[in-house]
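Have a look at this one.
For this depiction, one protein chain was excluded, whereas all remaining protein chains were kept in their positions.
Lettered A and B in written order, each chain numbered from 1.
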Amino acid sequence: MDLQFIATAQEQVRRQRPLVHNITNLVVTNIVANALLAIGASPVMAYAKEEVADVASVSAALALNMGTLDERVVEAMEIAAKAANSKGVPIIFDPVGVGFTAYRNEVATRLINQYELTVVRGNAAEIGYLVGAGGTVKGVDSIDAGDDLTERMLQYAKVQNCVMIATGAIDYVTDGDHVWALHNGDELLGSITGSGCMLTGVIGAFIGVQPRFASRAQIAKASIAAITSYNVAGELAVLASKGPGTLQSKLFDELYHQQGESLVLRGRVEQLY
Amino acid sequence: MDLQFIATAQEQVRRQRPLVHNITNLVVTNIVANALLAIGASPVMAYAKEEVADVASVSAALALNMGTLDERVVEAMEIAAKAANSKGVPIIFDPVGVGFTAYRNEVATRLINQYELTVVRGNAAEIGYLVGAGGTVKGVDSIDAGDDLTERMLQYAKVQNCVMIATGAIDYVTDGDHVWALHNGDELLGSITGSGCMLTGVIGAFIGVQPRFASRAQIAKASIAAITSYNVAGELAVLASKGPGTLQSKLFDELYHQQGESLVLRGRVEQLY
Partner (left out) sequence: MDLQFIATAQEQVRRQRPLVHNITNLVVTNIVANALLAIGASPVMAYAKEEVADVASVSAALALNMGTLDERVVEAMEIAAKAANSKGVPIIFDPVGVGFTAYRNEVATRLINQYELTVVRGNAAEIGYLVGAGGTVKGVDSIDAGDDLTERMLQYAKVQNCVMIATGAIDYVTDGDHVWALHNGDELLGSITGSGCMLTGVIGAFIGVQPRFASRAQIAKASIAAITSYNVAGELAVLASKGPGTLQSKLFDELYHQQGESLVLRGRVEQLY
(Lines give C-alpha, C1' and ligand atoms only; values in the text may rest on other atoms or scores of the structure.)
Protein backbone atom coordinates (compact mmCIF):
# COMPACT_ATOMS: atom_id res chain seq x y z
CA MET A 1 0.00 0.00 0.00
CA ASP A 2 1.43 3.39 -0.97
CA LEU A 3 1.75 5.39 2.24
CA GLN A 4 2.51 8.76 0.72
CA PHE A 5 -1.01 9.89 1.71
CA ILE A 6 0.06 9.72 5.36
CA ALA A 7 2.87 12.19 4.87
CA THR A 8 0.56 14.40 2.83
CA ALA A 9 -2.14 14.37 5.49
CA GLN A 10 0.34 15.20 8.22
CA GLU A 11 1.72 18.08 6.18
CA GLN A 12 -1.79 19.36 5.63
CA VAL A 13 -2.43 19.47 9.39
CA ARG A 14 0.70 21.54 9.91
CA ARG A 15 -0.21 23.91 7.11
CA GLN A 16 -3.87 24.40 7.96
CA ARG A 17 -3.50 24.36 11.75
CA PRO A 18 -7.06 23.06 12.33
CA LEU A 19 -8.91 24.25 15.40
CA VAL A 20 -9.92 21.12 17.33
CA HIS A 21 -12.56 21.55 20.02
CA ASN A 22 -12.05 18.98 22.77
CA ILE A 23 -14.49 18.06 25.49
CA THR A 24 -12.27 15.53 27.12
CA ASN A 25 -11.61 14.04 30.51
CA LEU A 26 -9.90 15.60 33.52
CA VAL A 27 -7.01 13.15 33.46
CA VAL A 28 -5.73 14.04 30.00
CA THR A 29 -6.76 17.61 29.24
CA ASN A 30 -3.21 18.87 29.37
CA ILE A 31 -1.60 16.14 27.30
CA VAL A 32 -4.30 16.13 24.62
CA ALA A 33 -3.71 19.85 24.15
CA ASN A 34 0.05 19.27 23.98
CA ALA A 35 -0.29 16.41 21.47
CA LEU A 36 -2.37 18.67 19.23
CA LEU A 37 0.10 21.54 19.52
CA ALA A 38 2.96 19.15 18.77
CA ILE A 39 1.42 18.03 15.45
CA GLY A 40 0.74 21.65 14.50
CA ALA A 41 -2.99 21.78 15.24
CA SER A 42 -4.72 24.37 17.41
CA PRO A 43 -6.49 22.85 20.42
CA VAL A 44 -9.29 24.51 22.31
CA MET A 45 -10.67 22.96 25.49
CA ALA A 46 -14.11 24.46 26.23
CA TYR A 47 -16.74 22.91 28.51
CA ALA A 48 -19.29 25.58 29.46
CA LYS A 49 -22.79 25.06 28.15
CA GLU A 50 -22.79 28.82 27.55
CA GLU A 51 -20.11 28.62 24.88
CA VAL A 52 -19.65 25.10 23.50
CA ALA A 53 -22.06 25.68 20.60
CA ASP A 54 -20.11 28.79 19.57
CA VAL A 55 -16.80 26.97 19.81
CA ALA A 56 -17.89 23.77 18.05
CA SER A 57 -19.49 25.74 15.22
CA VAL A 58 -16.25 27.40 14.18
CA SER A 59 -13.98 24.41 14.80
CA ALA A 60 -12.51 22.07 12.21
CA ALA A 61 -13.48 19.06 14.33
CA LEU A 62 -15.09 18.21 17.65
CA ALA A 63 -13.56 15.50 19.87
CA LEU A 64 -15.76 14.06 22.62
CA ASN A 65 -14.17 11.83 25.25
CA MET A 66 -16.21 10.41 28.12
CA GLY A 67 -13.35 9.45 30.41
CA THR A 68 -14.60 11.45 33.40
CA LEU A 69 -18.27 12.10 32.87
CA ASP A 70 -20.68 14.04 34.93
CA GLU A 71 -24.07 15.47 34.09
CA ARG A 72 -22.66 18.88 33.16
CA VAL A 73 -20.06 17.43 30.82
CA VAL A 74 -22.74 15.31 29.15
CA GLU A 75 -24.96 18.36 28.72
CA ALA A 76 -22.05 20.27 27.16
CA MET A 77 -21.27 17.36 24.84
CA GLU A 78 -24.83 17.25 23.59
CA ILE A 79 -24.99 21.00 22.93
CA ALA A 80 -21.66 20.88 21.12
CA ALA A 81 -22.60 17.79 19.10
CA LYS A 82 -25.86 19.38 17.98
CA ALA A 83 -24.04 22.53 16.85
CA ALA A 84 -21.35 20.51 15.09
CA ASN A 85 -23.94 18.42 13.26
CA SER A 86 -25.82 21.49 12.10
CA LYS A 87 -22.63 23.00 10.66
CA GLY A 88 -21.18 19.80 9.22
CA VAL A 89 -18.25 19.82 11.65
CA PRO A 90 -16.99 16.22 11.96
CA ILE A 91 -17.20 14.59 15.38
CA ILE A 92 -14.94 11.93 16.82
CA PHE A 93 -16.24 10.11 19.87
CA ASP A 94 -14.10 8.19 22.38
CA PRO A 95 -16.39 6.02 24.56
CA VAL A 96 -13.87 5.58 27.40
CA GLY A 97 -14.93 2.85 29.80
CA VAL A 98 -18.14 1.92 27.99
CA GLY A 99 -19.19 -1.50 29.21
CA PHE A 100 -17.81 -0.75 32.67
CA THR A 101 -20.75 1.09 34.27
CA ALA A 102 -24.42 1.50 33.42
CA TYR A 103 -23.97 5.27 33.34
CA ARG A 104 -21.25 5.09 30.70
CA ASN A 105 -23.32 2.69 28.63
CA GLU A 106 -26.30 5.00 28.76
CA VAL A 107 -24.31 8.10 27.79
CA ALA A 108 -22.49 6.35 24.95
CA THR A 109 -25.74 4.96 23.58
CA ARG A 110 -27.42 8.33 23.74
CA LEU A 111 -24.60 10.12 21.92
CA ILE A 112 -24.38 7.44 19.24
CA ASN A 113 -28.13 7.35 18.66
CA GLN A 114 -28.88 11.06 18.74
CA TYR A 115 -25.97 12.58 16.84
CA GLU A 116 -24.13 11.87 13.61
CA LEU A 117 -20.68 10.79 14.68
CA THR A 118 -18.00 10.71 12.01
CA VAL A 119 -15.57 8.45 13.88
CA VAL A 120 -15.89 6.27 16.98
CA ARG A 121 -12.56 5.22 18.48
CA GLY A 122 -11.92 3.10 21.54
CA ASN A 123 -9.82 0.22 22.72
CA ALA A 124 -10.75 -3.26 21.55
CA ALA A 125 -12.89 -4.08 24.58
CA GLU A 126 -14.83 -0.81 24.42
CA ILE A 127 -15.51 -1.14 20.72
CA GLY A 128 -16.26 -4.84 21.20
CA TYR A 129 -18.88 -3.89 23.75
CA LEU A 130 -20.48 -1.33 21.42
CA VAL A 131 -20.62 -3.59 18.38
CA GLY A 132 -21.73 -6.60 20.41
CA ALA A 133 -18.56 -8.62 19.93
CA GLY A 134 -18.13 -9.30 23.62
CA GLY A 135 -14.84 -8.63 25.38
CA THR A 136 -14.18 -7.42 28.92
CA VAL A 137 -13.77 -3.87 30.13
CA LYS A 138 -11.90 -3.49 33.42
CA GLY A 139 -11.96 0.10 34.52
CA VAL A 140 -10.76 2.05 31.51
CA ASP A 141 -8.23 -0.55 30.33
CA SER A 142 -9.06 -3.05 27.65
CA ILE A 143 -8.69 -6.65 28.69
CA ASP A 144 -9.59 -8.59 25.62
CA ALA A 145 -11.84 -8.40 22.62
CA GLY A 146 -14.14 -10.97 21.14
CA ASP A 147 -13.16 -13.00 18.10
CA ASP A 148 -15.44 -11.58 15.47
CA LEU A 149 -14.56 -7.99 16.32
CA THR A 150 -13.67 -6.71 12.86
CA GLU A 151 -16.67 -8.26 11.13
CA ARG A 152 -19.02 -6.71 13.64
CA MET A 153 -17.23 -3.37 13.44
CA LEU A 154 -17.71 -3.33 9.68
CA GLN A 155 -21.45 -3.98 9.98
CA TYR A 156 -21.79 -1.38 12.70
CA ALA A 157 -19.91 1.23 10.66
CA LYS A 158 -22.19 0.58 7.68
CA VAL A 159 -25.39 0.86 9.73
CA GLN A 160 -24.27 3.89 11.73
CA ASN A 161 -22.63 5.51 8.72
CA CYS A 162 -19.37 6.18 10.50
CA VAL A 163 -15.77 5.03 10.71
CA MET A 164 -15.09 2.59 13.56
CA ILE A 165 -11.64 2.26 15.11
CA ALA A 166 -10.49 -0.27 17.72
CA THR A 167 -6.94 0.28 18.92
CA GLY A 168 -4.64 -2.18 20.64
CA ALA A 169 -1.56 -4.22 19.76
CA ILE A 170 -3.03 -4.06 16.25
CA ASP A 171 -5.32 -1.19 15.36
CA TYR A 172 -8.39 -1.88 13.23
CA VAL A 173 -10.12 0.73 11.08
CA THR A 174 -13.26 0.20 9.03
CA ASP A 175 -15.45 2.46 6.95
CA GLY A 176 -18.18 -0.15 6.56
CA ASP A 177 -16.79 -1.38 3.27
CA HIS A 178 -13.20 -2.30 4.02
CA VAL A 179 -11.12 -3.14 7.07
CA TRP A 180 -7.52 -2.13 7.64
CA ALA A 181 -5.08 -3.47 10.21
CA LEU A 182 -2.36 -1.08 11.38
CA HIS A 183 0.80 -2.53 12.85
CA ASN A 184 2.68 0.44 14.28
CA GLY A 185 3.01 1.47 17.91
CA ASP A 186 4.62 0.04 21.01
CA GLU A 187 3.28 -1.68 24.08
CA LEU A 188 4.97 0.88 26.36
CA LEU A 189 2.50 3.53 25.14
CA GLY A 190 -0.08 1.69 27.24
CA SER A 191 1.77 2.66 30.40
CA ILE A 192 1.06 6.35 29.82
CA THR A 193 -2.41 7.35 30.88
CA GLY A 194 -4.30 8.91 28.02
CA SER A 195 -2.29 7.50 25.14
CA GLY A 196 -5.59 6.57 23.51
CA CYS A 197 -7.19 9.93 24.37
CA MET A 198 -4.31 11.79 22.75
CA LEU A 199 -4.78 9.68 19.63
CA THR A 200 -8.47 10.61 19.58
CA GLY A 201 -7.50 14.29 19.55
CA VAL A 202 -4.94 13.69 16.81
CA ILE A 203 -7.50 11.88 14.64
CA GLY A 204 -9.74 14.91 15.19
CA ALA A 205 -7.08 17.13 13.64
CA PHE A 206 -6.59 14.84 10.66
CA ILE A 207 -10.30 14.55 9.88
CA GLY A 208 -10.59 18.29 10.51
CA VAL A 209 -8.54 19.08 7.40
CA GLN A 210 -10.75 16.92 5.13
CA PRO A 211 -13.43 18.55 3.01
CA ARG A 212 -16.80 18.92 4.74
CA PHE A 213 -19.02 15.90 4.18
CA ALA A 214 -16.05 13.78 3.10
CA SER A 215 -16.93 10.17 2.30
CA ARG A 216 -16.45 7.43 4.88
CA ALA A 217 -13.57 6.17 2.74
CA GLN A 218 -11.85 9.55 2.97
CA ILE A 219 -12.39 9.70 6.71
CA ALA A 220 -11.00 6.19 7.10
CA LYS A 221 -7.90 7.19 5.15
CA ALA A 222 -7.41 10.32 7.26
CA SER A 223 -7.81 8.20 10.41
CA ILE A 224 -5.25 5.68 9.16
CA ALA A 225 -2.86 8.56 8.53
CA ALA A 226 -3.45 9.94 12.03
CA ILE A 227 -2.99 6.59 13.78
CA THR A 228 0.13 5.73 11.82
CA SER A 229 1.62 9.16 12.38
CA TYR A 230 0.95 8.96 16.11
CA ASN A 231 2.19 5.40 16.47
CA VAL A 232 5.38 5.93 14.48
CA ALA A 233 6.15 8.90 16.72
CA GLY A 234 5.45 6.59 19.65
CA GLU A 235 7.91 3.97 18.36
CA LEU A 236 10.67 6.56 17.95
CA ALA A 237 9.87 8.01 21.37
CA VAL A 238 10.19 4.58 22.97
CA LEU A 239 13.65 4.22 21.40
CA ALA A 240 14.66 7.58 22.88
CA SER A 241 13.24 6.99 26.37
CA LYS A 242 13.91 4.92 29.47
CA GLY A 243 10.41 4.27 30.74
CA PRO A 244 6.90 5.71 30.70
CA GLY A 245 7.89 9.07 32.23
CA THR A 246 10.51 10.03 29.68
CA LEU A 247 8.35 8.44 26.96
CA GLN A 248 5.63 10.99 27.64
CA SER A 249 8.06 13.87 27.03
CA LYS A 250 9.73 12.27 24.03
CA LEU A 251 6.38 11.55 22.39
CA PHE A 252 5.69 15.27 22.06
CA ASP A 253 9.22 15.86 20.75
CA GLU A 254 8.78 13.16 18.09
CA LEU A 255 5.34 14.38 17.03
CA TYR A 256 6.73 17.89 16.72
CA HIS A 257 9.73 16.90 14.59
CA GLN A 258 8.08 14.17 12.55
CA GLN A 259 9.32 13.82 8.97
CA GLY A 260 7.11 12.66 6.11
CA GLU A 261 9.74 10.23 4.81
CA SER A 262 10.03 8.43 8.14
CA LEU A 263 6.25 7.99 8.12
CA VAL A 264 6.28 6.42 4.68
CA LEU A 265 9.24 4.22 5.57
CA ARG A 266 8.03 2.99 8.94
CA GLY A 267 4.26 2.86 8.36
CA ARG A 268 2.72 -0.62 8.28
CA VAL A 269 -0.81 -0.53 6.93
CA GLU A 270 -2.55 -3.69 5.74
CA GLN A 271 -5.93 -3.89 4.03
CA LEU A 272 -7.70 -6.98 5.41
CA TYR A 273 -10.70 -6.89 3.09
CA MET B 1 14.05 -5.44 60.08
CA ASP B 2 13.76 -7.90 57.19
CA LEU B 3 12.53 -5.94 54.20
CA GLN B 4 11.78 -8.83 51.89
CA PHE B 5 8.06 -8.18 52.46
CA ILE B 6 8.43 -4.91 50.55
CA ALA B 7 9.69 -6.64 47.43
CA THR B 8 6.99 -9.26 47.80
CA ALA B 9 4.23 -6.66 48.11
CA GLN B 10 5.48 -4.76 45.08
CA GLU B 11 5.60 -7.97 43.05
CA GLN B 12 2.06 -8.76 44.14
CA VAL B 13 0.81 -5.39 42.84
CA ARG B 14 2.37 -6.07 39.45
CA ARG B 15 0.92 -9.56 39.30
CA GLN B 16 -2.60 -8.72 40.48
CA ARG B 17 -2.91 -5.34 38.73
CA PRO B 18 -5.41 -4.00 41.32
CA LEU B 19 -8.08 -1.62 40.12
CA VAL B 20 -7.73 1.55 42.20
CA HIS B 21 -10.65 3.96 42.12
CA ASN B 22 -9.41 7.52 42.65
CA ILE B 23 -11.51 10.54 43.47
CA THR B 24 -8.65 12.95 43.57
CA ASN B 25 -7.93 16.59 42.93
CA LEU B 26 -7.76 18.47 39.64
CA VAL B 27 -4.07 19.26 40.03
CA VAL B 28 -2.82 15.69 40.12
CA THR B 29 -5.34 13.50 38.29
CA ASN B 30 -2.94 12.79 35.45
CA ILE B 31 0.13 12.03 37.53
CA VAL B 32 -1.72 9.84 40.03
CA ALA B 33 -2.97 7.72 37.12
CA ASN B 34 0.55 7.57 35.69
CA ALA B 35 2.10 6.59 39.03
CA LEU B 36 -0.41 3.75 39.35
CA LEU B 37 0.23 2.56 35.81
CA ALA B 38 3.98 2.73 36.44
CA ILE B 39 3.79 0.38 39.43
CA GLY B 40 1.59 -2.02 37.46
CA ALA B 41 -1.79 -1.14 38.98
CA SER B 42 -4.90 -0.20 37.04
CA PRO B 43 -6.18 3.30 37.85
CA VAL B 44 -9.71 4.47 37.26
CA MET B 45 -10.67 8.08 37.81
CA ALA B 46 -14.45 8.37 38.16
CA TYR B 47 -16.35 11.28 39.73
CA ALA B 48 -19.98 11.14 38.66
CA LYS B 49 -22.49 10.47 41.40
CA GLU B 50 -24.26 8.27 38.83
CA GLU B 51 -21.41 5.76 38.70
CA VAL B 52 -19.05 6.06 41.68
CA ALA B 53 -20.89 3.39 43.68
CA ASP B 54 -20.61 0.94 40.78
CA VAL B 55 -16.92 1.70 40.33
CA ALA B 56 -15.97 1.63 44.01
CA SER B 57 -17.83 -1.65 44.54
CA VAL B 58 -15.69 -3.57 42.05
CA SER B 59 -12.38 -1.86 42.86
CA ALA B 60 -9.54 -3.26 44.93
CA ALA B 61 -9.24 0.04 46.80
CA LEU B 62 -10.77 3.51 46.91
CA ALA B 63 -8.50 6.57 47.24
CA LEU B 64 -10.15 9.84 48.32
CA ASN B 65 -8.12 13.05 48.08
CA MET B 66 -9.65 16.38 49.03
CA GLY B 67 -7.13 18.66 47.31
CA THR B 68 -9.70 20.54 45.24
CA LEU B 69 -13.05 20.05 46.86
CA ASP B 70 -16.42 21.22 45.80
CA GLU B 71 -19.87 20.09 46.83
CA ARG B 72 -20.19 17.66 43.92
CA VAL B 73 -16.87 16.01 44.64
CA VAL B 74 -17.83 15.66 48.28
CA GLU B 75 -21.15 14.09 47.31
CA ALA B 76 -19.34 11.64 45.01
CA MET B 77 -16.85 10.79 47.76
CA GLU B 78 -19.62 9.98 50.20
CA ILE B 79 -21.49 7.75 47.75
CA ALA B 80 -18.27 5.94 46.86
CA ALA B 81 -17.20 5.56 50.49
CA LYS B 82 -20.58 4.10 51.44
CA ALA B 83 -20.39 1.58 48.61
CA ALA B 84 -16.79 0.69 49.45
CA ASN B 85 -17.66 0.14 53.11
CA SER B 86 -20.60 -2.09 52.28
CA LYS B 87 -18.37 -4.28 50.09
CA GLY B 88 -15.31 -4.28 52.33
CA VAL B 89 -13.24 -2.33 49.79
CA PRO B 90 -10.43 -0.56 51.72
CA ILE B 91 -10.40 3.24 51.64
CA ILE B 92 -7.39 5.51 51.87
CA PHE B 93 -8.13 9.13 52.67
CA ASP B 94 -5.78 12.06 51.97
CA PRO B 95 -7.03 15.14 53.86
CA VAL B 96 -5.16 17.69 51.74
CA GLY B 97 -5.14 21.11 53.33
CA VAL B 98 -7.10 20.13 56.44
CA GLY B 99 -6.50 22.83 59.04
CA PHE B 100 -6.30 25.50 56.34
CA THR B 101 -9.99 26.32 55.82
CA ALA B 102 -13.17 25.65 57.76
CA TYR B 103 -14.64 23.90 54.73
CA ARG B 104 -11.80 21.41 54.55
CA ASN B 105 -12.02 20.76 58.28
CA GLU B 106 -15.72 20.09 58.01
CA VAL B 107 -15.38 17.71 55.05
CA ALA B 108 -12.47 15.80 56.61
CA THR B 109 -14.32 15.43 59.89
CA ARG B 110 -17.45 14.21 58.17
CA LEU B 111 -15.61 11.60 56.11
CA ILE B 112 -13.66 10.36 59.12
CA ASN B 113 -16.71 10.15 61.36
CA GLN B 114 -19.18 8.66 58.92
CA TYR B 115 -17.13 6.07 57.07
CA GLU B 116 -14.66 3.37 57.98
CA LEU B 117 -11.36 4.54 56.58
CA THR B 118 -8.59 1.97 56.35
CA VAL B 119 -5.73 4.46 56.03
CA VAL B 120 -5.45 8.22 56.55
CA ARG B 121 -2.34 9.76 55.00
CA GLY B 122 -1.28 13.40 55.03
CA ASN B 123 1.74 15.56 55.60
CA ALA B 124 2.86 16.10 59.16
CA ALA B 125 0.91 19.34 59.62
CA GLU B 126 -2.33 17.91 58.25
CA ILE B 127 -2.10 14.79 60.38
CA GLY B 128 -1.01 16.90 63.34
CA TYR B 129 -4.15 18.97 62.94
CA LEU B 130 -6.37 15.88 62.80
CA VAL B 131 -4.86 14.17 65.82
CA GLY B 132 -4.68 17.38 67.83
CA ALA B 133 -0.90 17.61 67.90
CA GLY B 134 -0.81 21.16 66.69
CA GLY B 135 1.33 22.21 63.75
CA THR B 136 0.71 24.80 61.04
CA VAL B 137 -0.88 24.29 57.66
CA LYS B 138 -0.02 26.93 55.06
CA GLY B 139 -2.03 26.32 51.94
CA VAL B 140 -1.45 22.68 51.12
CA ASP B 141 2.16 22.59 52.25
CA SER B 142 3.16 21.35 55.65
CA ILE B 143 5.05 23.84 57.75
CA ASP B 144 5.75 22.02 60.95
CA ALA B 145 4.25 19.42 63.18
CA GLY B 146 3.82 19.40 66.92
CA ASP B 147 6.18 17.46 69.16
CA ASP B 148 3.97 14.66 70.35
CA LEU B 149 2.82 13.78 66.84
CA THR B 150 3.55 10.06 66.86
CA GLU B 151 2.05 9.42 70.29
CA ARG B 152 -1.15 11.16 69.30
CA MET B 153 -1.24 9.38 65.94
CA LEU B 154 -1.03 6.03 67.72
CA GLN B 155 -3.95 6.87 70.01
CA TYR B 156 -5.99 8.20 67.10
CA ALA B 157 -5.33 5.07 65.02
CA LYS B 158 -6.44 2.87 67.90
CA VAL B 159 -9.65 4.82 68.52
CA GLN B 160 -10.54 5.19 64.82
CA ASN B 161 -9.43 1.65 64.00
CA CYS B 162 -7.28 2.72 61.07
CA VAL B 163 -3.67 3.14 60.00
CA MET B 164 -2.36 6.71 60.33
CA ILE B 165 0.49 7.99 58.15
CA ALA B 166 2.25 11.34 58.37
CA THR B 167 4.81 11.91 55.63
CA GLY B 168 7.70 14.37 55.59
CA ALA B 169 11.47 14.24 55.90
CA ILE B 170 10.74 11.14 57.98
CA ASP B 171 7.52 9.25 57.37
CA TYR B 172 5.59 7.88 60.36
CA VAL B 173 3.21 4.94 60.17
CA THR B 174 1.14 3.56 63.02
CA ASP B 175 -1.48 0.87 63.33
CA GLY B 176 -2.46 1.89 66.85
CA ASP B 177 -0.11 -0.64 68.43
CA HIS B 178 3.28 0.18 66.94
CA VAL B 179 4.95 3.13 65.25
CA TRP B 180 7.43 2.91 62.40
CA ALA B 181 9.74 5.63 61.07
CA LEU B 182 10.68 5.41 57.40
CA HIS B 183 13.85 7.11 56.27
CA ASN B 184 13.74 6.97 52.48
CA GLY B 185 12.90 9.74 50.04
CA ASP B 186 14.44 13.02 48.99
CA GLU B 187 13.62 16.62 49.71
CA LEU B 188 13.41 17.40 45.97
CA LEU B 189 10.21 15.33 45.76
CA GLY B 190 8.55 18.21 47.60
CA SER B 191 9.12 20.49 44.62
CA ILE B 192 6.80 18.38 42.46
CA THR B 193 3.17 19.16 43.07
CA GLY B 194 1.26 16.06 44.06
CA SER B 195 4.17 13.95 45.25
CA GLY B 196 2.08 13.15 48.33
CA CYS B 197 -1.07 12.57 46.28
CA MET B 198 0.74 10.07 44.06
CA LEU B 199 1.90 8.26 47.18
CA THR B 200 -1.69 8.07 48.40
CA GLY B 201 -2.68 6.37 45.15
CA VAL B 202 0.28 3.98 45.40
CA ILE B 203 -0.65 3.02 48.98
CA GLY B 204 -4.15 2.36 47.63
CA ALA B 205 -2.72 -0.21 45.23
CA PHE B 206 -0.66 -1.91 47.93
CA ILE B 207 -3.55 -2.20 50.39
CA GLY B 208 -5.74 -3.26 47.45
CA VAL B 209 -3.86 -6.55 47.10
CA GLN B 210 -4.29 -7.46 50.79
CA PRO B 211 -7.03 -9.87 51.84
CA ARG B 212 -10.38 -8.22 52.58
CA PHE B 213 -10.69 -7.22 56.23
CA ALA B 214 -6.94 -7.49 56.72
CA SER B 215 -5.76 -6.56 60.21
CA ARG B 216 -4.43 -3.09 60.97
CA ALA B 217 -0.99 -4.66 61.31
CA GLN B 218 -1.22 -6.08 57.79
CA ILE B 219 -2.42 -2.77 56.41
CA ALA B 220 0.44 -0.98 58.16
CA LYS B 221 2.92 -3.39 56.61
CA ALA B 222 1.44 -2.91 53.15
CA SER B 223 1.61 0.87 53.65
CA ILE B 224 5.25 0.67 54.74
CA ALA B 225 5.97 -1.33 51.59
CA ALA B 226 4.20 1.23 49.42
CA ILE B 227 5.94 4.24 50.98
CA THR B 228 9.37 2.62 50.83
CA SER B 229 8.86 1.50 47.25
CA TYR B 230 7.74 4.98 46.21
CA ASN B 231 10.50 6.78 48.10
CA VAL B 232 13.29 4.52 46.87
CA ALA B 233 12.10 5.15 43.31
CA GLY B 234 12.16 8.85 44.20
CA GLU B 235 15.75 8.66 45.43
CA LEU B 236 16.90 6.95 42.24
CA ALA B 237 14.93 9.43 40.16
CA VAL B 238 16.63 12.34 41.91
CA LEU B 239 20.02 10.84 41.03
CA ALA B 240 18.98 10.61 37.38
CA SER B 241 17.45 14.09 37.13
CA LYS B 242 18.53 17.74 37.05
CA GLY B 243 15.64 19.42 38.81
CA PRO B 244 11.94 19.01 39.57
CA GLY B 245 10.86 18.83 35.90
CA THR B 246 13.06 15.93 34.88
CA LEU B 247 12.47 14.35 38.30
CA GLN B 248 8.77 14.06 37.51
CA SER B 249 9.53 12.04 34.35
CA LYS B 250 12.26 9.94 35.92
CA LEU B 251 10.04 9.05 38.87
CA PHE B 252 7.66 7.17 36.57
CA ASP B 253 10.61 5.47 34.86
CA GLU B 254 12.01 4.30 38.19
CA LEU B 255 8.66 3.08 39.50
CA TYR B 256 8.17 1.15 36.28
CA HIS B 257 11.59 -0.53 36.35
CA GLN B 258 11.86 -1.03 40.10
CA GLN B 259 13.70 -4.20 41.20
CA GLY B 260 12.87 -6.05 44.38
CA GLU B 261 16.53 -6.35 45.39
CA SER B 262 17.10 -2.61 45.24
CA LEU B 263 14.10 -2.14 47.52
CA VAL B 264 15.49 -4.54 50.08
CA LEU B 265 18.95 -2.98 49.84
CA ARG B 266 17.94 0.66 50.00
CA GLY B 267 14.89 0.47 52.28
CA ARG B 268 15.31 2.06 55.72
CA VAL B 269 12.48 1.07 58.05
CA GLU B 270 12.75 1.53 61.79
CA GLN B 271 10.25 0.34 64.39
CA LEU B 272 10.03 3.06 67.05
CA TYR B 273 7.80 1.18 69.48
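Simple rule for what comes next: contacts are C-beta pairs under 8 Å (C-beta built on N, C-alpha and C of every residue); 3 or more make two chains touch, one makes a residue touch a chain.
Bear in mind that the values here come from a model prediction, so they are computed numbers and not experimental data.
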| item | value |
| --- | --- |
| Omitted-chain contact residue, chosen from B:V20, B:I91 or B:I192 | B:I192 |
| Listed residues A:Y47, A:F93, A:F206 or A:Y230, member touching the removed chain | A:Y47 |
| Contacts of chain A with the absent chain, listed as residue ranges | 19, 26, 29-30, 33-34, 37-38, 42-51, 54-55, 59, 72, 248-254, 256-257 |
| Missing-partner contacts on chain B, residue numbers | 25-28, 30-31, 67-71, 97, 100-104, 138-141, 190-194, 241-246, 248-249 |
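Operating definition for what follows: only the chains that are shown with their structure count from here on.
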| item | value |
| --- | --- |
| Separation of chain A from chain B, taking each centre as the mean of its C-alpha atoms, in whole Å | 34 |
